[in-house]
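First comes the structure, then the notes that go with it.
All protein chains but one are shown in place.
== chain A ==
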Amino acid sequence: MATHIPVVKAILSANDAVAAENRAAFDAAGLLAVNLMSSPGAGKTSLILATLERLPPSLRAGVIEGDIASTLDAERIAARNIPVVQINTGGACHLDAPMVRSALSHLPLPDLDLLFIENVGNLVCPAEFDLGAHLRIAVASVPEGHDKPYKYPGMFQKADAVVLNKADLMPYIDFDLSAFRHGLSILRPGIPLFLLSCRTGQGVDEWVGWLTAHLRARRGDHGG
């Protein structure tokens, strides 16, 4: 006899439960956690470095670096005397909440104001795995083309803001900014878009201002 058993469980509910624990740990430490997601080479590490450079000196940041292998990105961060933990996913194409949880014990969370979590370069899976970060940022770049929101809607649907890096290349590349914006607007009406260039510094201050406003709002909400 066949028996039907209703389950109705979100496939990633186990991940989401750990993500909630991570979020509670971030809240307890009073920090703002930011999950940066993009395809390989869009400039996640460069964005972190450019952000660190322009942060008000009173703010301390830490970084979790996700990579399939290698510590190259972590070394770039550590060279700035920033607390950094490397997670090598050993082939997995995204970070998940348990990986982040295991990295947290290696960071001085109570001393941090901001925690950047650099996901593995990939426009599909990272969007599905909640890490517990307060903000999910999709980083796109001009050379990738303006069709990314149309081809990878899941990533942009779940983002809280979009950074379009390498904006200094706009004059040299057939990038249709209005088509890019339109793609975002049909997926996430009103989502903030930051046009910036980590190379020239264009737009970085606006991005940093938005982040620090979020940090202040969060602390206000929690009475800290």
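The rule is simple: contacts are C-beta pairs under 8 Å (C-beta built on N, C-alpha and C of every residue); 3 or more make two chains touch, one makes a residue touch a chain; residues count from 1.
Just so it is clear, contacts and distances are computed from a predicted model.
Enquirer: Name the absent chain by its UniProt protein name; which of "Pyruvate dehydrogenase E1 component subunit alpha", "Imidazole glycerol phosphate synthase subunit HisH", "Hydrogenase maturation factor HypA" or "NADH-quinone oxidoreductase subunit K" is it?
Expert: UniProt lists the chain left out of the view as "Hydrogenase maturation factor HypA".
Enquirer: From the listed residues A:H182, A:R199 or A:R219, report the one that touches the chain absent from this view.
Expert: Spelled out, the listed residue whose C-beta touches the missing chain is A:H182.
Enquirer: Touching the hidden chain in the full complex, which residues of chain A are there? Just list them.
Expert: Touching the missing chain: residues 1-15, 91-94, 96, 122, 124-125, 128-129, 147, 149-154, 157-158, 179, 182-183, 185-187, 189.
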